[in-house]
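Below is one structure. I have some questions about it.
Note that this complex is displayed minus one protein chain, with the remaining chains in position.
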Amino acid sequence: MSNPALLLEVRGLSKSYPGVRALDNVDFDVMRGEVHCLAGENGAGKSTLIEIIGGSYQKDSGTICISGKEVTLKSPQHAQQCGIAVLHQELPVLKHLSVAENIFLGRQPRNKLGFVDYREMNRQAEKWLEMIDSKIDPRALMNGLSISKQQLVSIAKAISLQAEIIIFDEPSAVLTDQELERLFQIISLFRSEGKGIVYISHRLEEIFEIADRVTVLRNGKLVGTELTSTLTHEGLVKMIVGHQVSEEYISNKEPLHGPQPSLVISKLSRNGVLTDINFEVSRGEIFGIYGLVGSGRTEVARAIIGADPIDSGNIFFDSKKIENHTPWQAVRNGFCLIPEDRKSQGLFLEKPIIDNIALPALPQLTSGVLIDNKKMIDYSTELIRKLKITASHPRQYVKFLSGGNQQKVILAKWLGLKLKVYIFDEPTRGVDIGAKEEIRNLIRSIAQVDGIVILISSEISEIMTMADKIGVMHEGKMTAIIERAQATREKLISYSMGYKNL
Amino acid sequence: MKNLNKSLFGSRQASNILRYGVLIILVIIASILAPGFLSMQNILNLLRTFSFLGLISIGMTFVIIAGGIDLSVASNFALSGVLLGLFEHWGIYLGHVDKLSLLAPTPILFIIILLIGAFIGFINGLIITKLRIADFAATLGTMVAVRGLAFTISGGRTIFGLDSIAIFMGQGMIGPIPFVAILFIFLIIICEVVLKDTIFGKRLFVCGENPIAAKLSGIDAEHYKIAAYTISGLFASLAGLCMAGRLSVGEPRVAEGWELDAIAAVVIGGTSLAGGDGSVVKTLLGVVIIAMIRNILSLIGILPEPQDMIMGLVLLAAVILGSLGNERGALKRA
Partner (left out) sequence: MEFNISSIGTKYGLFFIFLGLIILSSLLSPLFFTYANLANFFSQIAYNGILSIGMTFVIIMGGIDLSVGSIVGFSSILYATILHGAFFTFMPKEIFIYGQAPTLNSILPFPFDVFFVLFIGGLIGYLNGAISYRFRINSFIVTLCMMIFIRGLGICYTNGQPLFGVPDLINSLAYGAIAKVPMPTIIWIFICILAGVLLRYSRFGRAIYSVGGDKNVARLSGIEPAKYQIFPYVVSGLLAALVGIMMSGRMGCGDPKIADGWQTDAIAAVVIGGASMTGGKGSVTGTILGVLILGLITNIMNLLKIDAYPQQMAKGFIIIGALALQGIISGRRGK
């Protein structure tokens, strides 16, 4: 029944987490000597799939067969022993050790006396490194290597582990064109050796350049697997996006106040992270930033808010130059960020709701030198009421709240201050449906009262319903700014994958 | 309201009750084992001892709430006493001298020395935040350096003789109660208010719990950490001045090991080593417990070193118990 050319065969794979079905009955296979790309939007399930194949997560149901034999992959090490190597985007390296040591971690070659044989280790490492023509000295410390070189070391490690199935998780995101060429050469080499390559990519051009087949996932389900030779660009995008009717644009506000945009971001750059970001937002406008994970959206927000340093560029508000060198300076200037990771960056879980909400407003809640508790409670309860935060009691610790309510707490703390610019980074992620709508309405109402809103989201439907203008990020650049009226899902996805000719 | 914060609140109440229970048990044990325990003299003694430790512990509480730890408090304490002795024998710097020659009027001397102590704390804060050195490592270095400084300035010798105001700080009584005890209680009340009812206090707590979230909320977290260390230095210095008055000497060897008692007091009192949570009133309880344990041990005739042994175990047990309830572990990789 099983094809001898099938290196890896995954059937009916499912994986669920509380509240979300990450993978739903997915079939996937890799043949010898093939490059098989995995594509799909953020959250489609690609990462989950490869983590399961790589042994890091355990599947709920389904089968995995390697070279015809069914296996249960218990750990990353086990997967390695079965010939599977996963090369992640964040490379796990030991920076104080050498290249050769990283390659041979845990299995250093030993001489007859049982001692680690460095010469042999370096020699073997050199062999693997040369096989991919990397020109890296095996004795060099990982610390001093660039990300792309570290990636090459990981590849060398994978070959040295006799991997037959090599999975690349968005390797191109960190490489220059030259380095990418070399990577493709290496992949060709693997292909000719009969290895099976899985390659996750968000770049349309790339997929068609190197892949033999491409599998598209959407919302955890398999959309289809096609040969790239018979698939068109539009066809692929349609598979990724789905055949859905475009959302209604909810136009519930007046045309913008005056011709001058209030917030102007000009030539914002940060070496290696952001390149020449320019956009403008007017009062009452919601500017959406769409892009795939790693495209630099959060980095834009952090740069504007002063959480990260910038190398060049300026921020202007009402034609006045704004210096946001630190987050606290930004807050004083009227900017605030509702961060992506609300639990570790936006909230104080061990503190009551009241404390969380009142924190930035404390100077207004005093009588004399001391904090006026009554004022603080009144201030917070008013906001709790306005935002409909459900909790047993205002003094409850934030950690006991649901995701949606937690998000509302963060919103509440800034809303009370009547700031000028609100930046939301994935505000409805991990929030239940009902709360999602509430939060979206809250965001709209902020814009209605003349605030400026920047909304970062990886959910296309959210961006499409909320934003007046959409900036699409791709690898640190804002490749397009589209007015909502001209935006389509296809356009957004294409731009986010680097596709330029539209 | 009782089941408000469910598991956490429940266990909080439980551990508070546990602490008061321990205290009561200790008192009972004490009065049985040591007949001298409930005597006026002993109680006064006890009050004084725990006031000195208590003052240091107040400062330590601020630092621990801010997410750090200050090992240099005992050295700071010693330095202040030495400086007082030095300044009061200015010009005839030899030790063993009966005549006092003050550099400046005593209150001014106090202020200068307190400023120096606070400055040392400030330096601790700077080293930790700007040089990114781990809290315990930096204060370990300062501890050694400042103690060395104290010995250097005093030539390793005791400086005898202090003026009456200084002596009053350490030995004086107001009515039946030692002055230091009153000072200590007074400062506890003020500091509790500062921690619970001022903007500074609120911000200090959040910086200790989650400096990243604090920064994104518009607070300069490093600033507050430095402030906490400065306060710690200030209190250590104040305690050192009072102790000098108590002993009537400037002595570089005092308070060896007291930083550990201070940490123990804060931890036993219930403040979490992970930061972001605690109070000086809780520390008061911890100080009382520690002082009582030491007092009982002394009364039964156990020497200082075995006492330390028991204190070491007590601290370890307190830390382990504290970390069991806390997913974050205790002070993991500062």
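Each chain carries a letter (A and B) given by its place in the written order, and its residues are counted from 1.
Basically, a contact is a pair of C-beta atoms (placed from the backbone, for glycine too) under 8 Å apart; a residue touches a chain by one contact, two chains touch by 3 or more.
Predicted model, so just to flag it, every value in this text is computed and none were measured.
K.L.:
In the complete assembly, which of B:T142, B:S237 or B:S279 touches the absent chain?
P.N.:
Hidden-chain contact among the options goes to B:T142.
K.L.:
Touching the left-out chain: which of B:G21, B:P105 or B:G156?
P.N.:
Among B:G21, B:P105 or B:G156, only B:G156 touches the chain that is not shown.
K.L.:
Among B:L33, B:I108, B:I190 or B:I310, single out the residue that touches the unshown chain.
P.N.:
In the complete complex, the chain left out is touched by residue B:I310.
K.L.:
Going by the touch rule given at the top, which residues of chain A touch the chain that is not shown?
P.N.:
Against the missing chain, chain A presents residues 75-77, 80, 92-97, 101, 105-108, 110, 114-116, 143-144.
K.L.:
With the missing chain put back, which residues of chain B would touch it? List them for me.
P.N.:
Considering the whole complex, chain B reaches the absent chain at 127, 131-134, 136-138, 140-152, 155-156, 252, 257, 260, 273, 303, 305-313, 315-316, 319-320, 323-324, 329-334.
Please note the rule applied: only the chains that are shown with their structure count from here on.
K.L.:
Return the distance between the CA-based centres of chain A and chain B, expressed in whole Å.
P.N.:
Once rounded, the distance between the two centres reads 47 Å.
K.L.:
Okay, in this complex, where on chain A does chain B touch?
P.N.:
The contact residues of chain A facing chain B are 305, 307, 326-328, 330-332, 336-337, 339, 344-351, 355, 359-360, 362-363, 366, 369-371, 373, 392-393, 395-397, 400, 413.
K.L.:
Which residues of chain B touch chain A once you look at their complex with the stated criterion?
P.N.:
1, 4-6, 8, 193, 197-199, 202-203, 205-206, 209-210, 212-213, 215-220, 276-277
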